[in-house]
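With one protein chain withheld, the remaining protein chains of the complex are depicted in position.
What follows is subunit A.
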Amino acid sequence: MEVGRLPISASQRSKLIAAGYTTLSSFSSLSPSHLARDLKISDNEAAEIMRVASHGHRLDGSAGGCGTVNGAQTAWDMLHEEEMFPRITTSCEDLDNILGGGINCKEVTEIGGVPGIGKTQLGIQLAINVQIPVDYGGLGGKAIYIDTEGSFMVERALQIAEACIEDMSECGGLLRKDFQACQLKMHPNNILENIFYFRVCSYTEQIALINYLDKFISEHKDVKIVIVDSVTFHFRQDFDDMALRTRLLSGMALKLMKLAKDFSLAVVLLNQVTTKYIDGSFQLTLALGDSWSHSCTNRVILYWNGNERYAYIDKSPSLRSASAPYSVTSKGIRNSASNCKRIKMM
């Protein structure tokens, strides 16, 4: 259906045509915010145009047969959206490979492991990697780090930030010799500035903070990752009422999933382990119980295999179960020393 036939104002129509949208189908699969950015109009106006367009679609009897239920998205639209957002790299190529490129936005990823395996290290690495500029294949976003156990050490974050900038300028030097425009102006202090650090000391604070994040992120729209380290700590100490715990946890999980979906950011939850008696022997599983294990979209377990650290994809709707080795170095998370591959940033 032609744009010219839409009942919208002349200025909006001319903007649409100037931006290159001549038929309805060319912009009907976009999200209103994307359209707003392209046409340089407000979100509300874009939403209005989309609404009129879909109405027009329905009258036409063309594609989109079943009337759109408010809030529903077709699978095709979702595929387009997924491809729009790059994934957050973990700085370890093997780990990125099994994760399908990195940590996915709009999803809740849970990462668990024994103490000392590198969960906090991975959390800090992701908080820094989300800030990699778009030119270098990153998201150029900010990070929120919610610390429940006090294990975030600023000195270490500074160390990893410096190493990340070093790597980026190395890659920049190799690939973009003639590109004077993208001079690397990042300083470790800038990176630290873009990590919003929250410290919570009890489970009530934790829940209150997650409720508050909604407002915080609408004010800081460039936050692209929320890391909770760790989500279990306050729920494991002296909790007598298990039913209450399960309720609180599932409420929290729903809120986090909504955050991830609404603001298109990645949510990474770091979890601890506990022993469980299964089939006659004790085994290690992630803490917080069985009902919590349903709350996250993806699950990654970090474990020791011989002398190496490995990551195992335990649960994911789109990735297959696989293990990959990684190592923790003074520069952060990197490939394990046995596979010597260069880290590709692009």
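In this section, contacts are C-beta pairs under 8 Å (C-beta built on N, C-alpha and C of every residue); 3 or more make two chains touch, one makes a residue touch a chain; residues count from 1.
As a working rule, contacts and distances are computed from a predicted model.
For the chain of the complex excluded from view, the name given in UniProt is "RecA family profile 1 domain-containing protein" [choices: "RecA family profile 1 domain-containing protein", "Protein YIPF", "Aspartate aminotransferase" or "BHLH domain-containing protein"]. Although one chain is not drawn, the whole complex shows that of A:A19, A:L192 or A:L319 it is A:L192 that touches it. Shown as candidates are A:S218, A:T275 or A:S291; the residue that touches the absent chain is A:T275.
Across A:H220, A:R236 or A:K261, the single residue that touches the chain missing here is A:R236.
Only one of the listed residues, A:G116, A:G173 or A:G251, touches the absent chain: A:G116. Take subunit A: the residues that touch the chain left off the picture are 114-116, 120-121, 124, 145, 149-159, 189, 192-193, 195-197, 199, 201-202, 230, 232-234, 236-238, 272-275, 278, 281-285, 301, 303-308, 312, 314, 321, 329-330.
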